[in-house]
Every structure is written in C-alpha cells, then in structure tokens.
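One protein chain omitted, others in place.
Chain nomenclature is as follows: A, B and C, assigned in order of appearance, with residue numbering initiated at 1 for each chain independently.
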Amino acid sequence: MTDTNGHSAGSTAPIAQPPISPENAAVIALTRKDFVSDQEVRWCPGCGDYSILAQTQKVMPDFGYPRENIVFISGIGCSGRLPYYMNTYGFHSIHGRAPTLATGLKAARPDLMVWVITGDGDALSIGGNHVLHSMRRNVDINLVMFNNRIYGLTKGQASPTSEFGKRTKSTPAGSVDTPIMPLTVALAAEASFVARSVDTHTEHLQYTLERSGRHKGSAFVEVLQNCNIFNDGAWRDFTDREVREDRMLVLEHDKPMIFGKDRDKGIRLNGLHPEVVTIGQNGVTEADLLVHDEQAEEPYLALMLSRMFWPEYPVPVGVLRAVARPTHDQLIEDQLTAAVAKSGAGDLEKLLFGGETWTVE
Amino acid sequence: MTDTNGHSAGSTAPIAQPPISPENAAVIALTRKDFVSDQEVRWCPGCGDYSILAQTQKVMPDFGYPRENIVFISGIGCSGRLPYYMNTYGFHSIHGRAPTLATGLKAARPDLMVWVITGDGDALSIGGNHVLHSMRRNVDINLVMFNNRIYGLTKGQASPTSEFGKRTKSTPAGSVDTPIMPLTVALAAEASFVARSVDTHTEHLQYTLERSGRHKGSAFVEVLQNCNIFNDGAWRDFTDREVREDRMLVLEHDKPMIFGKDRDKGIRLNGLHPEVVTIGQNGVTEADLLVHDEQAEEPYLALMLSRMFWPEYPVPVGVLRAVARPTHDQLIEDQLTAAVAKSGAGDLEKLLFGGETWTVE
Amino acid sequence: MTTIKEPDLSPDIQELERVTIRFAGDSGDGMQLTGTQFTRTAAVFGNDISTLPDFPAEIRAPAGSLPGVSGFQISFSSSEIHTPGDQPDVLVAMNPAALKTNIGDLPAGGALIVNSDAFTQGNLNKAAYASNPLTDGSLKSFTVFEVPISTLNERSLDGLEMTSKQKDLTKNFFALGLMFWLYERSMDPTTNWIDAKFGARPVTAEANKRALKAGYAFGETTEAFHTHYRVKPAKLDPGTYRNITGNEAAALGFVAASRLSQRQLFYGSYPITPASDILHQLSGYKSFGVKTFQAEDEIAAIGASIGAAYGGALALTASSGPGIALKSEAMGLAVMVELPLVIVNVQRAGPSTGMPTKNEQADLLQVMFGRNSDSPLPVVAPAMPGECFDLAIEASRLALKYMTPVVYLSDAFLATGSEPWRIPALSDLPDIGVPNATDPATYRPYQRDPHTLARPWAVPGTPGLEHRIGGLEKADVTGNVSYDPDNHHHMQMLRAAKVAGIADDIPPLEVYGPETGELLILGWGSTYGAIRSAVERLTGDGRSVAHAHLRHLNPFPANTESVLRSYRRVLIPEINLGQLLLLVRAAYLIDAVGYNRARGKPFRIAEIVEEAERLLGE
Partner (left out) sequence: MTTIKEPDLSPDIQELERVTIRFAGDSGDGMQLTGTQFTRTAAVFGNDISTLPDFPAEIRAPAGSLPGVSGFQISFSSSEIHTPGDQPDVLVAMNPAALKTNIGDLPAGGALIVNSDAFTQGNLNKAAYASNPLTDGSLKSFTVFEVPISTLNERSLDGLEMTSKQKDLTKNFFALGLMFWLYERSMDPTTNWIDAKFGARPVTAEANKRALKAGYAFGETTEAFHTHYRVKPAKLDPGTYRNITGNEAAALGFVAASRLSQRQLFYGSYPITPASDILHQLSGYKSFGVKTFQAEDEIAAIGASIGAAYGGALALTASSGPGIALKSEAMGLAVMVELPLVIVNVQRAGPSTGMPTKNEQADLLQVMFGRNSDSPLPVVAPAMPGECFDLAIEASRLALKYMTPVVYLSDAFLATGSEPWRIPALSDLPDIGVPNATDPATYRPYQRDPHTLARPWAVPGTPGLEHRIGGLEKADVTGNVSYDPDNHHHMQMLRAAKVAGIADDIPPLEVYGPETGELLILGWGSTYGAIRSAVERLTGDGRSVAHAHLRHLNPFPANTESVLRSYRRVLIPEINLGQLLLLVRAAYLIDAVGYNRARGKPFRIAEIVEEAERLLGE
C-alpha cells in the first residue's frame, strides 16, 4: 500500500516461525493421540468434519507449542463443536463472534497459539464483519472455515456460500442471493495468509493447516467440507478422486500453474484474464504459464485465483497469499514498551496525584 | 460466475433505467430547491457534507421519480443527518443498520427509489457486514458513503479508513489497524456498481450520483469528504485544485487511462501490475495504455483500480464497475408471480383447511 | 393414567379413557415419523390428542449412543386433554440407549415394548449398561414385551431389492403397525401417506407397507399380547379439525393477519432453533404474496422488517432468546419511530446458548425490559399450539392499531408440540385493517389518535406527506428532532400511556373454577395444559382452586388485580425463576408465590397438584 493510505505494506520477507517454547522437543514428540480429548465426537456419521478434526490433531505437535499454550475458539454450528474434541484449551463461544474472542485473547496473551474454527454461516453470515476486521488488523490467528455451503446445525437453510437458485428449507423456490466468494472477501480484508483445501484431501489439508499454523498474522483457511446430511456432494464435481487432478489446480509458490492427470494443462494470462491452455497445443509451452507467487506485495494474482472456479476453471487449492505484516498483538505490545521506555513503568501514585492538586490541612 | 458456484453472472447488458413514473415530466421540471426540506442544516461550517447535500439535491429531479417515491435512509454519524435536509421521505435509523432497513423497504416496495447515506464508520465498522450482504444480494439501493477517515459525530476517533499510525483521540500512540480499502471490499462483495468521487469536485460528484441513481442494483459510491474539525485536509494531497489533474485519474468507460495537467500521463499494464507511464517517453503511445472497461464481467480490472492510491498512483475516481444483474426485489417478485402462475393466488380458506382434516358433528 | 371401564366387554378388549405412548429410539430410527403417523391416525379417528417430541441437540449423534436418543410422546383420549401426559403408559424402546434414557419415566406396571434384537453387547456398551437389563431383572416392575423387531421385520421384507441396512430402516413401521393393532387403529391413513410420499420409489413404499402390516399381524397372531385396547373418539366441539403444531399455527395466523389487514406480509428472519420452522412455513406461502427474507443475522432481520413496516407492510420478525438479545437495539428504534412490527420469540432454555432444543419460558423480562431507557411495548403469549393462530392475529391487530412493536412469546413446547385444532371460519376472524394517512392538510407525523394514542401511518409514495423519522427523540405532534427537556418527559409518558391503554382493548382475565376461594393458580404460555389439568384434578377432589391464564402480559387485562384479590393465595408456576411473579408482585403488591422449575421440559400435572396441596395445607 501507500503512505497516504497508511497501509503497513505487505512485504516478501520470509514467513516467521512461531515462538518455540522450552518444551519444544517434548512437544514435537507428541502424536495425534495426545491432542484427542476425552469427549465423545458427535457429528453425523460420514460428516467431513471428522477428517478436518483428524488432520488438525495430526499437525498440532509440529508447531512446537505445548498443549496448554494452544487455544481453539469456535462459534456456533456443527463446525463449532471441534474444540470439545481437542485436548487443548477450548472455547465454544456464540454465533459468529469467535474472531472477537480470539482478538482479545491474543492481544492479552501473545504467547498463545490461537485457532478459530468456524462455518460458512458462522464466518460469512452473522460473523462476516468480525472476520473482515480481524483480518485487516492482522490478528495472529488461524481461522479455519468449514464450508459446506449450508447451515448444518439448524438443519439445512441456505448459507452465504449456497449457490444462486439453491433450494433449501428456507428457500423452497431457490435462493435469490448471489453467493459470497470467501477467499475474495478474505483478500479484500487484507488477510496476510489465504488458503483453501478439501476435507477429503488429507495430505493437502495437513499441509495447508501446517502452513497456516506457521504463518504469523491472520490466516484464513477455507476447507471445502461435505455435509452428507443436508448438502451431500456439494463439491463432488471437482473433488472426487477420479476427477480432481483435472478439475483442481494445486498452487505451489514459484511454480507454473500446471494441472491435469497428465500434467498437460495450465493457466495462462490473457490481458487481465486467466485462461486454461494445453501445453503442447498451438504452441503453448510451460514458459507461457502463470507462475504462482504467494508473496506478491499486491494481491492482484491472489484475487484472480480466488475467483476461478469449476467448471470455467480448475478450482485452485493451496496457499493463495502469504505475506508478512506486523501482527496486532505485536503492534500493541510495541506501543506499551515504547510508552514505558519513554516515561518509565506507570506509577499509580503519580497518576492519582497527577494533574492539578491542592491540599487541605 | 459459474453454475457450480451459482453466481447469476454479471453481464455487459446496458444499464437499465429506473421506472419512470407518470409524473415524470412534472418531476423533471423540479429543481434543487424542491428537494430542500424545511429543516435547518446542522453541520460544522466548512464541512464537506454541505457540498454532497447540494449535489444530491441537484441531481434528484433527473431520475424521474416524484419526491414522494424517493426515500433516504441513513445510519448514525454526521453523514446520517442528511435525510433531514431532503424534502423526500427519510429515515434516520441506527448505527450501521441503514442497509438492512433499505433491503426490507425495497423488497416490500420495489416502486420506491432508495438511497442509503452512511459514513466510513457507519458503513465499514459497525455496518460492514450489512454492506457486504446488501451488495451481494444486489439490493437496488444507492449507498453513498461519506469517507472522512474519522468518527466525526463522536468527536474524532479512528475509523476503519484512518491511516495506519494515525493519532486520534482513541489512538494517541497511533492506530495499529491497517485501513480497509472501501472499493476493494465493495467489489469483493459483488457490488454491481462501484464508484468514487470527491465532495469538492461538484460536477464530477453530480455525474457520479447521477450514474448511481440510474443504475439498477446495488450501487456503492465512496465520496471523499473533508471533516474540517476532526480530520482537516485528509484528502488534500491529491484533491486540491492545483494538483488534482496530476494526482487523480478520472475513469471513463472505453477510454484509455490518461491523466495529468498536460494529459501526458497514463496507466499501462505490466504483467498483473499497473504502472504509471508518460506518453511520448521511451516509446510509450496511447495505444499502450489500459483502456477502462466498467462493464467487464469479472472485476479484475476494477479490483486493481480499487487498490491504486496516491502517491504510488493517481487516485482513480469515477465508475469502476457497472454491470447488470437481476435485483433482489425483482427476484423476490418473480418468485411470487411464478407461485401464483403455478398454483393460483393464495386461497386462505384452502390453506387453513388444507392438510389432513376431520370433522366432528 | 389408564383406567378400566365396562368390565362386561369381551375379555380381550379393554376400553380406556386415555393412553400415553412414548416411542424412543436412535435419531436414525425415525421415531419422530412414527410418532407423527400415530398422531395423525388418532387425530383423524377423533381422539383428543397432545404430543411432545423430544429431539437430541446433536444433528446425528453416533448411532446407539445416549445423546443420540430421540423420543416422541403422544397422549390420546376419549375426553378432553391438555397435556401429552406426565408419564407414558407404554414405552416403545428401539435400543438400549432409548431404554436407559426413558425407563425412568415409566411408572411401575407400565408396559414396555423393546426391540430385543438391538440389545447386543455393542449397543449395551454404548448405552453404558453393565449388564443386560432384559436379563438382569432390573425391569421386573414393568410388563415387558420383548419383540425381535429387526429380525421379524427383515423377514417380512424377504425378496425385496434392498440391502439389509435399507431394510432395517423400515423397522419403525413394524413398531407402528404393532401399536396400531394394540389400539385398534386403521392402517389406512399411514398406507395412504406412504403411497403419497414414496410413490416414486415403489420398492421403498412396498417395504414400509409390508413392515407396517407385519407389525400389525404380529400383534394379532402372537400370544404375547392377550388384550388390545380401545380408546373411543372424544366429544370435541363440532367443527372441522386438523392436527397442528404451534409454529404451523403461528405461520397460518400471520398469513391470515395479512389478509385481514389487507397488507402484504413481510417476514425478516435468521434461522434459529426452535423458531426456524416459521421461516420454512412462510417461505412456502409465496402465492399469498408473503415475502420472506433470510437475513445475514438477527439485526438485519429486524432492520429489514422495520424497513418493510415503514413501507406499509405487515412486518414480522422471529427468533429465539439469543437472537432477540441481538434485536433489542432495533426494537428500541421501533418503539421510538412507532411503527407496527410483530417480534416473535420462540423461547428455549438458556442463558446464552443454553439447551437450544429444550423448553423454557424465561424471556419475559427480557422482552419487557431488554432495551435502553423506558421502552414499553405490548407482549402477548399463546397458551396452546392452536392458540398460536389466534394470537398471531391479535399481535398483528395491536401492532397495527396502536402503531407499536408487539412481542409474541411462544416456546419450544408450543412450537413443536401438536394438538387437534378446530379450524375457524374466515367469517369469524376480525377485521384488523387500518388506513394509511393521506391528507397533507391534516397530517402531522406525531399527532396522535385521541383514543389509541397511535400516530398516523404515512407510507412513502403518498404525495405531500414527505417526512423524516428516526431514533432521536421526537417533538410531540411535529415529530421533529427535539432535545427539549419537558418534551422528552412528555413523550416518555405518552409512549407508556399508549401501551398501558391497551388494557381496555383486550378481553378480561378469565377464571376457570370458583370466582373466589382459597387458591388461584396464575399461569402464562405453554404451562396452560399442566395447570388446567392440575386444577381439574384439584377441583375434582373438592379443592377450592381456580385457574387463570394470561394471554396478554403487557399490559395485564384490566381486571387482573381484582381477580388475584379474590383468592387467599396466588400460586404462579413458571418454567423460569419467577418472572411473571416479579411483575405481579411489583404491580399489585400481592404476596403471590412462585413454583419455579427450569428443567428444559414442561411441568408434570402431578407436581403442580402437589405444590397446590402444599399451599392449601399451609
């Protein structure tokens, strides 16, 4: 950004590591089981949430945070139950407000690793504004949004990501609302980390959560999740094993955008528009393809990727954007430190007796 | 967008005109004075709001709506007082919620022309989510946001558009929040009309309001406004008469992006990044310049323009995006019509006695 | 309670006045469907009925787990009844978890029908049974019928093109068939329903019908059940009836109100249990010009409704407690701008998220006072599912006539419970239309009707009435913004007087039982059935006890104080910690006592009888 506009510019500095606690070694040694709580998991059999939970538990040890320094905060929805199943600190808050609790907790306790678990309704309907502001402030949280394009817990109403024309309990004649593109909104909100993965793509999901966890700053991770009860197969068209290579684009930093079973398809820039091309056909070579840059200072490329979707385009998954920017808690701490450096640690007596005083004998 | 994603695609169809009422002729004959209410205007002397009010009153007759069919709805803030001064129907609602009242009013009364008057805090802080959803639904409203980068009415706290590091009453050590770029957010919200103007550029402001009023669908208009009491000169660097030609880019559909006193500067696309060039210098000709297209189906260009800002770039003003998409009220009406066409106008008796009944003698 | 009559009947048929059955099984076992089918059949047969569904909070807890148990209780009778019954006479338990969570409610001697096939070690573990209750003698105080439902059912489906998993999904129809035989019910309503529902999938239809018949046949042929039972039709008031839940009745009521007021119905809402069904219902009434808007949150929902009301619509918004909390600022705006608006609160157990699927009536003080400053509005509350229809019209009438937001307090029990509803003739419904202001010469935005104190309703589009309203204090008559001290006090008093004045426009508080006496039990909302039944018992036992039930909670009917003062004691049972109690004590300085239990479920008749006895004894 610019000075006038006062943005603290995104930069291409390397992504910082989270502070590693003394227990680090011990922690790394932990396994998924150590992060399984004693609570019985209660989602519908076959729900995509099970896999997201499993991958989350799997990657937890890698960050070097002891269990007690990790907090999962959720809103309301099926997704919101996840914290109960994590053997860490957890807070199942109220609908749409998890990012606000996370903002306060992280500001008060920069030493904690904070995850926000939310759904497409929780995050984008009632909670949209809090997501927007936590992202622009670069609050150092990992926000994982389970996107099943439906209200699961309340048994099947349209969500902000439900398709235009979608028939649901609340829209028997079809939804009249144009859906929100979550990643576009996250990028417009100045999120410093934006990524997408799929519940059933376990390795990729692990990789994505891992990247998110290691990012310092606000991370927005959309996980395409299947609600087999109220919106079964919402993503099937391009996530099914047989078709996914041809219908999804796995993003890798600094690599050309190639996809397809035979790795022969790619994305080329035509003016300001992406187009799907086949390598080797009418003279297209790998060199013509767009090369992914998740660290671009300006999110123009990321914005474009965020709007590419099946069937026009393969659906991009992976990290769209990852830039370093001072975090909210850091900036707050810096101001306190500066204040003390300038005028010394606050003296309550001085404060009370400050200003204009007079004494009565 | 796409079928899977269910977007009702933006198209390049011509912008529809608002329905012209029978009184049309009579209305066109009205003047600014006819839209001045009997209420005494109460803003600080020198406030930019005076000009916005004047230009608004000036363009009102042009739309062909009789006074009684026009409604101004505002939230809370200095901007929020505008409806009192318009000799139309008006509703000074509560902080941040004006878009919600407008959504309900327009859905219930498609025959009305509805304006939403809001501020940078009202629209982007407490009201951010309502703006997001009214835009994505393409509610047929004209939302005019007075952006003075400060909370005026509450006497000078930081707003979501205040610069990073800005010192205000609430941020004595400087704001730690990265500001929101309003137009980027509006575009990410799928707004079908997005524009920017300046309080003091009266003709351009009139043109912009006129375009907004004629657009069918959700229009987001940012007006750069000066709060001479709490944030004087916020935009001066590029809006002042002496510098504006060199520091602002007036967008015109289908025209190359040229600016500068001597009309010798332009914007050229370099990969995915815009760059400022001088026509005639190292071989640059007008042909190399980006040509503005406010009707592009995908808002890639508009998104880029929405992030260009002084001093890196001249500040774009004018219409960034204007595409036609079915409006919220229209889609609702269509479903009612279809229902009646299918099963006839609802018969209350049938409804009550519907389902399984039995009779007791 | 089952009581035997006419002993001269053939030995294998017993006639009963009233029977209460509870179907309990896994969420996957279709108990709600089974219950609804039995309900329809009993209703159409002409019994009086009352039902109580009991869902688990989880969408689908793991199969066989305790939290996964879903239940449906129906009471049907040959005389008038008001509640789904304190305790079941018969419990149908489809698995160990269902048995574990429900057996506590079955009285000694009660009949227990279990699907013995489901009592595998695995299921016993999931239900945390150390030993098998069918064998360890822990059930000996009940009349237990072990039926291998799964096997019998599967056998009856031999030859059908289905996986055995699919076949197992039909076993609830087997149980239903058995119940039909046991209570002499026709299978026709259900078979018709199956045909209508599964016509497109003949195999499924066939399977369900076979299962149903197999269950019925099993009852007939087996030795297990020596007798079956007869419950004669009830003598209900003449008329045409349908079985209806509170949420269905409310939706119909508001559609009717829209017709009766000649205004389009606008419904702004955000989904929340247990209010969502109203949205689902209304969004299906498009041919009635009903516009439903699923907003991004509760604030947007009420905001949109206020906007629609400003535009001249009959505007409605609904939620449950947590959502009402979010609406409270906008409710204050509606009070200030004095626009008609109905705010439905289908109460559930709190505080906070609480127990979303459970019942409570603890939002009375919230809707009375949950706004900044003195911000009065009328509050009404239906007492029975069918009454949800009438009060929808009444709430709309008050909103339109007095130009005010009105709160309509329902609750989870009313919303999901059902009863036979005598469908009113359109001609019996009131005209609740009000005119719009149109005359520029006389129009003043805050000039009030001398009788109702309502301000005129000038909708956009009316030439010459252009005006501005908003949340700032208004000058009397002109409606201009005013900071005048005396004007503010005057307006505060006017707003209060307008709402208080409604007391003269609502029916007096009626009393069931003696006009004066020892004890009055005062209730509101869904406790009606339990209280009325309790009072019937008490008066039956010759006690001097009466029942009065408030439908209008603000203002109270004009005769309320005199009614209360006609009894030595006043008992106010509430499913909260004493909210109406507080209002009554403050208003009348009457030393009423509360009976307060917040257990997330309706009162039992017995506990109210007991509490009344205690007070009478004092």
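Assume a contact is a pair of C-beta atoms (placed from the backbone, for glycine too) under 8 Å apart; a residue touches a chain by one contact, two chains touch by 3 or more.
This structure is a prediction, so every number in the text was calculated from the model and none was measured.
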Visible contact partners (per top-of-document touch definition) of the missing chain: A, B, C
Quick one: say which of C:P233, C:G284 or C:G600 touches the chain that got left out. C:G600
With the missing chain put back, one of B:I126, B:A234 or B:A324 would touch it. Which one? B:I126
Based on the whole complex, identify which of B:G96, B:P179, B:P299 or B:P316 touches the chain you can't see. B:G96
Only one of A:P83, A:P182 or A:P274 touches the unshown chain, namely A:P83
Missing-partner contacts on subunit A, residue numbers: 37, 39, 66-71, 73, 76, 83-84, 86-94, 97, 99-109, 111-112, 129-130, 132-133, 332, 335-336, 338-340, 342-346, 348-349, 351-361
Mind pulling the subunit C residues that touch the left-out chain? 57, 67, 320-322, 324-326, 328-329, 332-333, 335-337, 347, 349-355, 357-358, 360, 362-363, 365-366, 368-375, 470-473, 483, 485-486, 488-489, 492-493, 495-496, 576-577, 579, 582-583, 585-586, 589-591, 597-601
On subunit B, where is the contact patch with the chain that was removed from view? 40-45, 76, 78, 94-96, 125-126, 128, 151-155, 157-158, 160, 169-173, 229
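Everything below uses one rule, namely that only the chains that are shown with their structure count from here on.
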Which chain is most remote from subunit A in terms of Cα centres? C
From the C-alpha centre of subunit B to that of subunit C, how far is it in Å? 45
Can you check how far apart subunit A and subunit C are, centre to centre, with Cα atoms defining each centre and the answer in Å? 41
Of all residues in subunit B, the ones touching two or more other chains: 129, 132-133, 332, 335, 338-339
Mind pulling the residue numbers of subunit C that touch at least two other chains? 286, 296-297
